[in-house]
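One protein chain is absent from this view; the other protein chains keep their places.
Going by the order they are written in, the chains are A, B and C; count residues from 1 in each one.
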Amino acid sequence: MKIKIFYFARLKETLKFSTEDLELPDETLTILKLKALLAQRSDTWHEMLMGKLKVRGAINHELVDDLATIHDGDEVAFFPPVTGG
Amino acid sequence: MKIKIFYFARLKETLKFSTEDLELPDETLTILKLKALLAQRSDTWHEMLMGKLKVRGAINHELVDDLATIHDGDEVAFFPPVTGG
Amino acid sequence: MTVRVQTQDFDVGFEINQLRVARPDVGAVVSFVGQVRDLNDGNTIATLTLEHYPGMTEKSLEAIVNQAKSRWNIMDATIIHRVGTLQPLDQIVLVAVSSAHRNEAFSACEFMMDYLKTEAPFWKKEATAEGEQWLEAKETDETARKRWEK
Partner (left out) sequence: MTVRVQTQDFDVGFEINQLRVARPDVGAVVSFVGQVRDLNDGNTIATLTLEHYPGMTEKSLEAIVNQAKSRWNIMDATIIHRVGTLQPLDQIVLVAVSSAHRNEAFSACEFMMDYLKTEAPFWKKEATAEGEQWLEAKETDETARKRWEK
């Protein structure tokens, strides 16, 4: 399956990635599993996605929790807790 | 003692008085006593000041209750509950 | 503090800006604008005439602002209330409050409206096709004010 991932704010800046297209094996993928997969890339990735920082995830523009399932073609995003207003 | 009285809204309209200067004997005068005094003028006055209508009183621009004491030179006002905003 | 009772209209944008321009410590301005509706309790309104008690009105509005200042950490406030004869779609009242943070501005603005509705000496008379009538004070306004006494 193919997904698109966006990173925002501190994550984007530290990971030096704003977006990427990813092709993954066709198995059940949750937000948590995707985080764990990406965290294998380096210590920095691990720290940003699985570390002490709170990371929020969205699928197709909806906030979701770690157990939400990702499907083929989904747009996933990772970012810190929001601070607008 | 001399006092000035103002009437507003429905009271002013029905009593056909917006303001008057009154000279009264020098005795302890409360809002309630003044109302009773004015109510003797006619049935209309009685109905407006001592009837079923809620009447609020003010002394020198401060809302007061029926037991508040009026002094020489005071500005007294009678009006219905307020409806601004 | 700005407190005005006037027959002429007011400019909401200007008044809100006055509370924050040149005030970099202000983070929030909450405002309430009241407008004359064309329908009130089922009556079609032609005009609404506002009477007030000159002298006492200004004093009571200032007292309301001062009470809000003593209860919340607000920076400044503006109350403008129109009097005279108004029509549907006319602005009646503006209450605006500035503060560093939003929660204080929201509370203070709502508090000021609730007190204005029950303590400031204004009276409304509406003219409809059936004639003129003075509006009665609403129990709900009294209830709204009382919740601040807790």
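The definition used in the following text is that a contact is a pair of C-beta atoms (placed from the backbone, for glycine too) under 8 Å apart; a residue touches a chain by one contact, two chains touch by 3 or more.
Computed from a predicted structure; not experimentally measured.
Novice: Considering the full assembly, with which of the depicted chains is the omitted chain in contact?
Specialist: If we consider the entire complex, the absent chain touches A, C.
Novice: Could you tell which one of A:22, A:36 or A:63 touches the chain left off the display?
Specialist: Selected residue, touching the omitted chain: A:63.
Novice: For the chain left out of this view, which of C:56, C:113 or C:137 touches it?
Specialist: If we include the chain that is not displayed, C:113 is the one touching it.
Novice: Tell me which stretches of chain A touch the chain missing from the display.
Specialist: 6, 8-10, 12-13, 54, 58, 61-63, 77, 79-85
Novice: Contacts of chain C with the missing chain: which residues?
Specialist: 11-14, 16-17, 20-39, 88-89, 100, 102-103, 105-106, 109-110, 113, 144
By definition in this document, only the chains that are shown with their structure count from here on.
Novice: Counting only Cα atoms for the centres, state how far chain A is from chain B in Å.
Specialist: About 73 Å, centre to centre.
Novice: So the centre of each chain is just the mean of its C-alpha atoms; given that, what is the distance between chain A and chain C in Å?
Specialist: The mean C-alpha positions of chain A and chain C differ by 48 Å.
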